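Left out: one protein chain. Kept in place: all the others.
Labels run A and B following the written order; every chain starts at residue 1.
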Amino acid sequence: MSSYPWAAGYIDDGDRPKIVTSRFQHDDGFTLDRYHATGGYQGLRAALGRTPAEVHEEVKKATVLGRGGAGFPAGTKWGLMPAGKFPRYLVVNGDESEPGTYKDRLLMERDPHQLIEGCLIAAYAAGLSQVFLYIRGEMPLAHERVATALNEAYAAGYIGKHILGSKFSVDIVLHWGAGAYVVGEETALIESLEGKRGEPRLKPPFFPAAIGLYGQPTIVNNVETLSNLPWIAVNGAAAFTAIGTETSPGTRMVAVSGHVNRPGVYEIINGTTTFRDLLYGEEFCQGIRNGNELKAFVPGGGSAPWFTPEQLDLPFEGRQVGAAGSMLGSGAIMVMDHTTDIPKAALTLTHFYAAESCGQCTPCREGGTWLERVLQRVVDGRGSRADLDQLLEIGESICPGSFPHASSTTLGLAATPFPYKMTTICFVGPSAYAPVHSALTLFREEFEAKIVERKHIPVTVGAPEHE
Amino acid sequence: MSDTAETTEEVVVDPNAVNITINGVPHVARKGQLVIDAAADAGEYIPRFCYHERMTPVGKCRMCLVECDSGRGPAVTVSCMVPVAPDMKVDTESPTTKRMQEGILELLLANHPLDCPVCDKGGECPLQDQAFSHGPGESRYVEEKRHYEKPIAISDLVFLDRERCILCDRCTRFADEVAGDALIHFNSRGNNTHITTFPDEPFASYFSGNTVQICPVGALTAKPYRFKARPWDLAQQESTCTTCSVGCRTVVQTSRDELLRVMGVDSDPVNHGWLCDRGRFDFESVKSEHRVQQPLVRVGADLQPATWNSAIAAAAALITEALAAGGAGSVAVLGGARGTNEDAFAWARLGHEVIGTPNVYAQMGDGLPAGLLALPRATIDQMASAATVVLLGPDLKEELPVLYLRLRAAAEKGRTRVIEFAPRHTGLTSYAWKHIGYEPGTQVQAMKSALADEAVAAQLAAGPVVVVAGRANLAESSAATVAAVREVLAAVPGATVLPAFRRGNVVGALQVGMRPRPGGLDTRGTLQAAAAGKIECLVLVGADPLSDFPDTDLARRGLAGATRIIAVDTFVTESAARANVVLAASAYAEKSGTHTNLEGRVTSLAAAVTPAGNCRADWMIAADLALELGTDLGYGSVADVTSDIAAKVAGHAGVTPDAVAGDGVLAEVNPQLDPMNQVEVQVGERNAYEYRLVVSRVLYDQAVGTAMSPSLAHLTRASAVHLHPLDIERVGTTDGARVKVSSTRTSVVFGVVADPSVLRGTAWVPFNQPGPEVGELIDCFAAVNDVRIETI
Partner (left out) sequence: MSRLNEANTLLAKEIIGRYPKARSATIPLLHLSQQQNGHITNDAIAHIAELVGATSAEVLGTCTFYEMFKMEPVGKYLVNICGTMSCQLLGADELMHHAEHSLGVKAGGTTADGMFTLEHAECQAACTEAPNMQVNYRHCHRMTTEKFDQLIDDLRAGRLDGDIPQHGTLARVRQVIPAEKAAGVALPDVPVEPAWMADGGKS
């Protein structure tokens, strides 16, 4: 398959253990031949040699935190399905669209068999009768690579009836989206897979593990999460937990973009790598472009509250980042140097979430657009001081009470930790507010600088006289 | 017993009780109850827009957010989605709750046009009311609001103003979940989300008016009511819809003595708040300028206005002459199903006691024998909770629409399995567990072979069975259906029957006495006798045989042969136009009384407006006529008649004015009704070149109630012969072409419609639609009617 004239290559050449990106060094990492040559489908064979319960237990021990954003351990998630209720489904969330994030696309484009093998191990361990692999619509290359790999895997007997001669039989159905960010939310993904509008369902009562696809128990796992399973099946949970930290074992793919010298997707050791390592380290981004000053960065996808240089020494680890007032989310860092127009950057993200609101619940549908309009006015130099307070007021209608933010010694602010309260059904509404809140809290003077004080214009009562 | 022994009080723990506190006050809620409902029980109203008790909660509007503490601190909780939990602390007044409510209301109002002064909903608008009670009191939204073309007609009856819409999902959920007509849907996304229909596919649901009623803003308005009144000018009274025999509860709203609107009332045993559009809007006919406003007496070729005194005298004279000419048996009274129980009872007494004729009947040859009412009766609720419903009747969606909603819901929710026997696909077919299509006349064989099926037998043994029985085909005698009902009742001991009789108060009329005494004639017999010149006086009490009796030729000959005709009616119908005297009757909502629905539930009817012109209630006319004939029925008011029914009609002792209020009272089955007689069913084989005729009603027909309601009149469809597409090929014609349809009676030319819902070998024609009359083809003495179909 040919690529396009200016498609960039993958540049993580760091000398670190690679669990999910081990085949990225090969240009043909997506083929079955290369997969076989590099230990492919050995995890599946290993799993089939054990009982489903044993495989499930191994995954549980490995504590593979969900890589989609919520960070819930996969093995535990599987265990939440009501006993004895069948059929159960696996829905693979390949609808990656969080601003700043792209790792699942690479995993699907460059190592689709690893994902397929992960799906099979999950289906075997958790007793899932059918798998639906949902790929974001705007990723035709991923779609083509996965389709080719699925066709190869069917032909080779890895998928379908009596896999590798065992009692294990499962189909993997490739499904593709059509452009809607919110579908990345697991219940919206299920609605979309049912042929409906991708509107998130309410939790409770619609926890997919209990009431999911077609009302049946359903596991929704992220592409990266599942891509870890073949390695765990071959090497064991102990080898997995030996990497990273106790609370965040294994590795993690992180995309660092924006104003850095070497933006890229890196597979890092989970829990120990600091933001400073990532932004300035030699094997990672090698500093801010043009030797500029770092102004702020978004640590976990567009939904995350912002950090400033004060938080650089925090490790890329969920609990510590949460306590510091933000979240790791989908593993995406966006870096802003000192030349960045902060209100405009906030507007860009707020616009994204307002445009991507599904529209079913009031605060997100009405509040997101309202935030965007007021912010646009301020950015355009038509705003007033009251508009700045208004932004926070609208935000409070979306997220009542205090909203998480980072600490700032210069401003004398202590951090407000995660999570927040919300009046919305899902996190899209709060995500529209997060950049506004961060930017206004940490950089209010930049907004004020855009306010043009207007002269008081006297109101004429009655018709003005003609000259 | 020892004195020192402590009395051990047994603490009875209700397994369904859940102890919670609401705003600090202890409250016992029910297990599984939603927080919003538990709070309402405790007297705390939580504001809401999308939540509706009769539909699945969706939690979209976010108005009902409150703080609940289930042991882990106060959490933002969607009270319409979350059930109560033990020891839950609900706070509907916390600062966070109040801030959320104000915030949501401000956001809901952000794009709302605030055109309340010109909005029909103003004054009865949940958004207006809750903005007042729970809102912030001001809006800081200064941006441009959303704009849409306003309003757009989404059907013939309903307009949608998308600017006012708050996207609560009530109408769309109703359309999908309750009506099963998902013809309106959300469109686009985010801030551009709006409700639409598919282009050229309007929201043509029989239930569309309900969406107007449940819309929490003025986004949906009904054409018949738009800009007609302000809510605070309306007077209203509870009543019962008499359009069909389901007996949906309503409120009738009037202003300055004019009927303006009918709304559904949530009656748990009957309609759950829903109405069909015919029942909701056919009040327009009451206001029709074509109503007959005073009595008419024939002078030569013309019917001329007369005083009540002279008209009653003329009518009495006709009866006296008839009695003299042919005796009591030469007088017949047809009708009574249109009015109240009081009307029917007074007319039954007039017929049976004063005139002395046994020939009294409320059915028009389109139902099943009255004896069906003597079988063990099921209620609507029992039908909707039965394990199995055996449906051997008409298309409920067309004839008894709200009964269709109840049965559809039961089938959809998996409570009830429907085994449908029908000569064609009906509105319920897609929800049926089994659809058994039969060619008219073969019901018994179809039933027998179904009963022999193991799966069916197992299903029938799985729990309560209710048989819904009615007339599916006007072009065959009722014998085969009756025999099939007998088969299933014999096979399933304990099965009960819900009679799917259609006409408004036909069950009430039959139960209080509008039925033949021994030796008396039914309607067919009466018309036959009249055609033979044996009826000296035919009294039509709200009956129009020319339009309603399936065998048009017999009806015509009967009316031509009747020596004298008295019509009591609201319009000069085709039949009434042939009368010697027309007595002007008051219509629905012009008279009070009681109504009996198909399950036997007696409810009240309200007189909401004064009768048109000099019209009088049927019972009054009967009393006047009786007096003129020398008998005082003893009625000075409608209450006198109600009391008389309670005193004289078996099973009605409990039907008191108090008991009929609200949801009403079930009148016990009248033991005087004879169970159905065994009828021999003999149906010949169909000639392979012919088609067996199926004729049935659809919701909108040419009955005066719809024809005289401007909003509904144009909703009829053309009279046409519907054939299975393969039979169309076989005939050698095409969809839309014209064919000659011939029966033993005559030939009629119809347009052809390709219709896969029609069974092969049969031909379906909707009854009483504009165009050629299918009744001309029907011989009501034949067990079935077969027709030849030829191209022309």
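Assume a contact is a pair of C-beta atoms (placed from the backbone, for glycine too) under 8 Å apart; a residue touches a chain by one contact, two chains touch by 3 or more.
Quick caveat, the model's predicted, so the values are computed rather than measured.
Only one residue in the set A:L294, A:M336 or A:A406 touches the chain that does not appear here, and it is A:M336.
Which of A:E98, A:E117 or A:E446 touches the hidden chain is settled by the complete complex: it is A:E98. Across B:D14, B:E201, B:E289 or B:D302, the single residue that touches the chain missing here is B:E201. For subunit A, the residues in touch with the chain missing from this view are 2-8, 48-53, 84-87, 89, 96-102, 104-105, 124, 127-130, 136-141, 143-144, 147-148, 150-151, 154-155, 157, 159-161, 166-171, 173-181, 192-198, 213-216, 255-259, 263-265, 298, 302, 332, 334, 336, 340, 344-345, 348-349, 352, 355-356, 358. Counting over the whole complex, subunit B has residues 176, 181-189, 196-201 touching the chain that is not drawn.
FYI, only the chains that are shown with their structure count from here on.
Computed centre separation for the pair subunit A/subunit B is 54 angstrom, with centres defined by C-alpha atoms. Here subunit B touches subunit A in the complex through residues 58-63, 65, 75-76, 78, 81-82, 96, 99-100, 102-104, 106-108, 110-111, 140-141, 143, 166-167, 169, 186, 188-193, going by the rule given at the top. Residues 180, 197, 202, 204-205, 354-363, 365-370, 373-374, 390, 393, 396-398, 400-401, 421-425 of subunit A are the ones touching subunit B in the complex.
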